[in-house]
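Structure incoming, see below.
A single protein chain has been removed from this complex, and every other one stays in its place.
After this line comes chain A, so read on.
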Amino acid sequence: MTLHGGVRQAFERVLDPADVLSDPVKCRAYECDGLTGYRVCPDLVLLPRDAAQVAAAVRVCHEHKVPFVARGAGTGLSGGALPVADGVVISLARLKRVLEVDPANRRAVVEPGVTNLEITAAAAPHGLYYAPDPSSQQVCTIGGNVAENSGGAHCLKYGFTTNHVLSCEVVLPDGSVVTLGTDTGEQAGPDLRGVFLGSEGTLGITTSITVRLLRTPESVRTLLADFPSVAAAGDVVSDIVAAGIVPAAVEMMDTLAIEAAEEAVHAGYTVGVPAALVVELDGPVEECDAQFEQVKAICEKHGCTRLHIAGSVEERAKIWKGRKAAFAAVGRISPDYFVQDGVVPRTRLAEVLDRIAGMGTDAGLRVANVFHAGDGNLHPLVLYSAAAGETERAERLSGEIAELCVEMGGSLSGEHGIGTDKACSMPKMFSEDDLAVMARVQAAFDPHNLCNPGKVLPTPRLCGERPGKYRAHPLEESGVIERL
């Protein structure tokens, strides 16, 4: 079944017809996001140019009961922007204006298609910046950050997207437009802004976001330290936190991740060492310097084999570039890989990494680790070769690693989201009651289940079969249920 021509005409009445893509070849470019294993070709792709057009398009969807999926830069790693068969993709790529920078009140108003880094670029002339920094910040959009409640290396000290978004203008699934939150950040009544943040595109589409800006820190100190074992590096992280220091970021990479990043960026990582930490401190000069000495001492205490301090802004940028490009850089050392995203209590880091290494050996596959050590957010990358028939084994290993995180008292996802990828794993972490409450919240916003359906919460259809092109459900074939 495809959308009938009347629906397309309805979209063409509210958008420029050239902004309604229906050619199947063009639409196929939108069939997946950063998680390419899941693909569904949408019937139409809409490219609205402003907030009013987004609202108008959603109203058409609501009127004709057409499911829709919002998409920013399509960099998500959990299939959150996976299109729906017989549905439309609403691309926010053209809503990319910085509407206002208000240095006095330290906030900016931006459209959802503005990239994370562009906010900082717009704020920089005022000595301000936008703090959350996902590794893909040069390309990922703020709309996607809001949907996923994105984290990043510096969220250890500064908090996640939700701590930096004051308010959002939102097009609800029925096409009405509301503002959630307030520009002062203080709100009476239930925190609906908080509900919307991290809802993975299932409660509406944000068309304008007011973000908090921070003053660029007076001083930033960054060091790169090599360690003889992952455990030693893990102990350093624990000791830094125990010393009462709140670093801006503590990132860990293991041998394979270091090799990949170094090959991509040539940032001066030591190839071959078992583990490396990137520790960054920021704040007033005196505090920063004093704590930096403490951190150096802790590193040395745990047998640091090389301690390198970034001597210039360029060098610091290079170190971060290596770290932030690490996922994609792994493509240089392996034909294929799975990116996993899980959280464990920081104190169990070494133990979990040990278990992961063992599981990798058992499966006969390499696992690269690159992660936000400061908050226990792991990103194990399972390396494999599809051509060599290792896909299923790798998939199983990656899944077992996520399961291990939950077992250790952690979480299924730190920042990449549940999306399509992990919806079926939600019962591992949440009780039936938990999930029922979540479903009721979702239904309150989206009673017709039109807004990014099939994401986050497990459904029998999603979890009973492999995603891909539409196939009739067995119950549908037997006439028990029918497709809306």
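Keep in mind that, in the parts below, contacts are C-beta pairs under 8 Å (C-beta built on N, C-alpha and C of every residue); 3 or more make two chains touch, one makes a residue touch a chain; residues count from 1.
The criterion applied here is as follows: contacts and distances are computed from a predicted model.
Asks: Have a look at "Ferredoxin hydrogenase gamma subunit", "Glutamine amidotransferase protein GlxB", "Glycolate oxidase iron-sulfur subunit" or "Peptide/nickel transport system permease protein" and point out the UniProt protein name belonging to the hidden chain.
Replies: UniProt protein name of the non-displayed chain: "Glycolate oxidase iron-sulfur subunit".
Asks: Looking beyond the chains shown, say which of A:11, A:227 or A:327 touches the absent one.
Replies: Reading the full complex, the residue touching the unseen chain is A:327.
Asks: Pick from A:59, A:94, A:296 or A:318: which residue touches the chain that isn't shown?
Replies: The one listed residue touching the chain not shown is A:94.
Asks: Given that one chain is not shown, which residue among A:147, A:310, A:402 or A:456 touches it?
Replies: Checking the options A:147, A:310, A:402 or A:456, the one contacting the hidden chain is A:402.
Asks: Please pick, from A:347, A:391 or A:411, the residue that touches the omitted chain in the full complex.
Replies: Candidates A:347, A:391 or A:411; residue touching the omitted chain: A:391.
Asks: When the complex is taken as a whole, what residues of chain A touch the one chain not shown?
Replies: Residues of chain A in touch with the missing chain: 21, 23, 25-26, 28-30, 32, 34-37, 39, 47, 73-75, 77-78, 91, 93-94, 96, 113, 115, 136, 138-140, 263-265, 325, 327-329, 331-332, 335-341, 386, 391, 395-396, 398-400, 402-403, 416, 421-422, 424-425, 428.
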